[in-house]
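The structure is given below, and queries will be raised subsequently.
A protein chain is absent from this complex, but the other protein chains hold their places.
Our next item is chain A:
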Amino acid sequence: MINMTANIAGVHFKNPIIMASGTFGFGREYSKLYDVSLLGGISGKGLTLNPKAGNPGVRVYETASGMLNSVGLENPGVEAFIVKELPYWETLDTARLVNLGGNTLPDYVLGAELIQRDADARSAAGKPAVDMIELNISCPNVKEGGIAFGVKTPAAQEVVRAVRAATKLPLAVKLSPNAEDIAEMAEMCQEEGADAISLINTISGMKIDVRRRRSVFNNLYAGLSGPAIKPVALRMVHQVAKRVSIPVIGMGGITSATDIIEFIMAGATVIQVGTYNFMNLRAGSTLVEELQEFMIEENISSLEEIRGII
């Protein structure tokens, strides 16, 4: 019998496969293609306190083995999410992660408070609620906030401390690979009471249209994701897992069961799948099946056996 389960701060994951924020909506779209309850978890589309229209102009550009995106956190806002999406999430049998972004410190805090209040009400009514907040201090595509908080440790510390004080929910902090010192940043998050570290978000990148003599993106830079960033992500997961005692949620270019195993061997407790959802609309069901087969083939009975062995 294969054991693919994992646990982070009391949140149970039936398998280590979580769909990454920004690539899975709130799960509804993919549920038309397969049963999303077979996933370990879903990290919903990144939310900000108020609705955001996102960035104008080109929002995606393919690169060698990767993809640049400049969506700019288009989202309905925390309140609309609670009203319109959470009732759907209640029907799912999978861990529910809310990805929370912000432009200012009060935005982050008010967003976390709203989610906490709703979780309290749902718990009191005996209904399933949000299982974890994934704090996004690393979106490279918003001009204010976002990456500004995610690069310098003191700025990030202020946000993590304030949000930690605003919610009792398990808190994962999603870090940017553009951070000045990723391991130091992760250590700070642990000291401030984070329950897990998610990494990595996209890497800041660029594409120039040489005929028009300008960047293809209105914001000049965009976020690189996909297989191209996997080696970087794996290295950072390894570095951070060695430095902190809280679980690491690893992501970056995962497209196969062996990619998942690499991240687990590097020290990740669970992983997230992002861009692969666009390459294979049934990525979730494909990977759950492949991982199970791989573990049987390699005689791995539990992910604990291989976690952090490198």
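Just so we're on the same page, contacts are C-beta pairs under 8 Å (C-beta built on N, C-alpha and C of every residue); 3 or more make two chains touch, one makes a residue touch a chain; residues count from 1.
The rule we apply is simple: contacts and distances are computed from a predicted model.
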| item | value |
| --- | --- |
| Among "DNA-binding transcriptional ArsR family regulator", "nitrile hydratase", "Protocatechuate 3,4-dioxygenase beta subunit" or "Diguanylate cyclase", UniProt-listed name of the chain not shown | "Diguanylate cyclase" |
| Of A:T23, A:Q116, A:T202 or A:S285, the one touching the omitted chain in the full complex | A:T23 |
| Hidden partner chain, touching residue among A:M1, A:A53 or A:I309 | A:A53 |
| Residues of chain A in contact with the chain not shown | 22-25, 29-30, 32-33, 45, 53-54, 56, 58-60, 62, 64-67, 69, 71, 74, 226-227, 255, 275, 277-279, 281 |
